[in-house]
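The other protein chains are all here in position, but one chain of the complex has been omitted.
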Amino acid sequence: MRVAQFSIAILLMTSLALAHAQQTLRIGIEGEYPPFNQIDQSGELVGFDVDISRALCAAMKVQCKFVVQSWNGIIPALLANKSDLIISSLAITDKRREALAFSNPYYVENAIFVAAKNHPLQVSAEGLKGKVIGVQGATTYEKMLKEKFPGVTVRSYTAVSDHNLDLVSGRIDAVLGSNLVMGNWLDTADAKNFEIKGTPFRDVKYMGQGAGIAARKSDGALITRVNAALDAIRQSGQFDAISKKYFKVDISR
Amino acid sequence: MNLDELLAQLAGFFGGSAEGGLFVTSDGLLLTLQLQLIPMALGLLLSIPLAFARNARSGWIAKPVWCYTWLFRGTPMLVQLFLIYYGLAQFEAVKDSRAWAYLRDPYCCALLSFALNTTAYTTEILAGQIRRIDWREIEAAQSLGMSRWMMNYRIVLPSALRRSLPAYGNEVIMLLHGTSIVSLVTLTDITGVARHLYSETYDPFQPFMIAGALYLSLTWLISRLFLKMEHRWLAFLKPASR
Partner (left out) sequence: MNGDYQQHIVAGVGITLLIAVGSLLIAVTLGLLGAACKLSGMKSLYLLSDVYSTVVRGVPELVWMLFLFFGAQIWLNQLCAWLQIESIDIDPMMAGIVTIGFIFGAYMTETFRGAILAVPHGQTEAGLSLGMSPLRVFVRIILPQMVVHALPGFSNNWMVLVKSTALVSVLGVSDLMHRASLAKSATGNAFGVYLTVCLVYLGITSISGWLLRLCEQRFSRGIRQAL
């Protein structure tokens, strides 16, 4: 009799634990893309994406757990069931839509070239011929650079900070990246000799429709909940507050 | 996993593409081979004088060499590469010097880092074998009136080189495997191509299996080569057949 009671108790606790576990959403995030997501010196994740994730999870009434993954492995990690969502400034492109289900875009960004102030960089396919341009690997910027600007020597880096370091040390002539991320870097002391070259541009063919939240194709229901939560935090003004905290403007437009 | 896809991916490993032909760029296999053979040759050449220096009686000569091998054998190759690639680039003195023309290029940084590393290992292997030479050979050489230089050049070095073959073969394979880390400093070797394909296709199996097969073949080739060399030059150490 006691054995039966004990085993029922164990079963109940296990199923509760499992049920609780199912409520924990694992969010894949890069952690090296300031100001959207970065790890500060105490090992904590901070940034726009982090705050948005927490707000969304609160709105969806689930527990959130962040899974840090380097950028070139972030989509495969989702597909391999290591995470349930990607909230890490992932651009919505048609190619990615073939493998993933996306939410509505939660912000849009433009592409910019950054180079040294005294470096005369002509932003055109002709002007950039033979130049060495750094870009983060496995991004829409990398693809755009390779196809829109042939003749450029492309250096693919694992993380944004790596190409910034090489830009400062003079290994590369320029960097192609997000205006929000590079803009944030240009405000730092390291970047005092660097500026934006040309004007910010958006090529929808490569850069897609903005940054979205991704899930596996089979998790369509999850995406619906995410969209609902996204609408909720926009209406409640939470999105605005988070956006202004990092960018002083609303970046969803 | 259809055949066209497989062939297209395979071409990437050989520095080309399905339409453009092979070896258009030096990505993939060619880069791996360059990054292995050049440091290996440099290492072998430099390690000979260094191995003798390591065994020198004077502490002023022997200690610095020991220090160098201790540093480069006691730390991971990855840290050495990052130290040379990222670390040196932050000093103005380095950027203003003539070396910057070379250190600017990740390829040269990788070559330098691997050369320093493999020289350290080869020096230790060779020095160890020089120490283990039979004292009777030294005695015979001296009794024949050979000068130190002649003795080292005709007796000690050939013998030590031969006995280093097994351990050196291992070191060559270790260097080959070590070259896979250059994908972390923007160079596209075999592993770099595999990682790029992986991030495009989200499939870890095909690219990494092709990379693995390529490395396995290279490793096999190297071990066969060294086996042949050992058969030829280490015949005197073979166990007597039953």
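Order of writing sets the labels: A and B. Residues in every chain begin at 1.
As a convention for this text, a residue touches a chain if its C-beta (ideal position, glycine included) is under 8 Å from a C-beta of that chain, and two chains touch if they have at least 3 such contacts.
What you see is a predicted model; the values in this text were computed from it and never measured.
Asker: If I consider the whole complex, including the chain that's not displayed, which of B:83, B:150 or B:225 touches that chain?
Answerer: B:83
Asker: Given the contact definition stated above, which residue among A:121, A:135, A:165 or A:230 touches the chain not shown here?
Answerer: Only one of A:121, A:135, A:165 or A:230 touches the chain omitted from view, namely A:165.
Asker: State which residues belonging to chain A touch the missing partner chain.
Answerer: Residues 18, 21, 26, 32, 39, 41-43, 68-70, 73, 76-77, 79-82, 159, 161-162, 165, 168, 190 of chain A touch the chain that is not shown.
Asker: Just the residue numbers, please: which parts of chain B touch the chain that's not shown?
Answerer: So the residues of chain B touching the missing chain come out as 70-71, 73-80, 82-83, 86-91, 132, 173-174, 176-181, 183-184, 191, 194-195, 198, 204-205, 208-209, 211-212, 215-216, 219-220.
Following the convention adopted for this analysis, only the chains that are shown with their structure count from here on.
Asker: Could you give the separation in Å between the centres of chain A and chain B, each centre being the mean of its C-alpha atoms?
Answerer: 38
Asker: Using the touch rule from the top, collect the residues of chain A that touch chain B in their complex.
Answerer: 72-73, 75-76, 79-80, 99, 134, 137-138, 155-158, 162, 165-166, 169-171
Asker: State the interface residues of chain B toward chain A in the complex, per the touch definition above.
Answerer: Per the stated touch rule, the residues are 86, 89-90, 95, 104-106, 184, 186, 188, 195-196, 198-200, 202-204.
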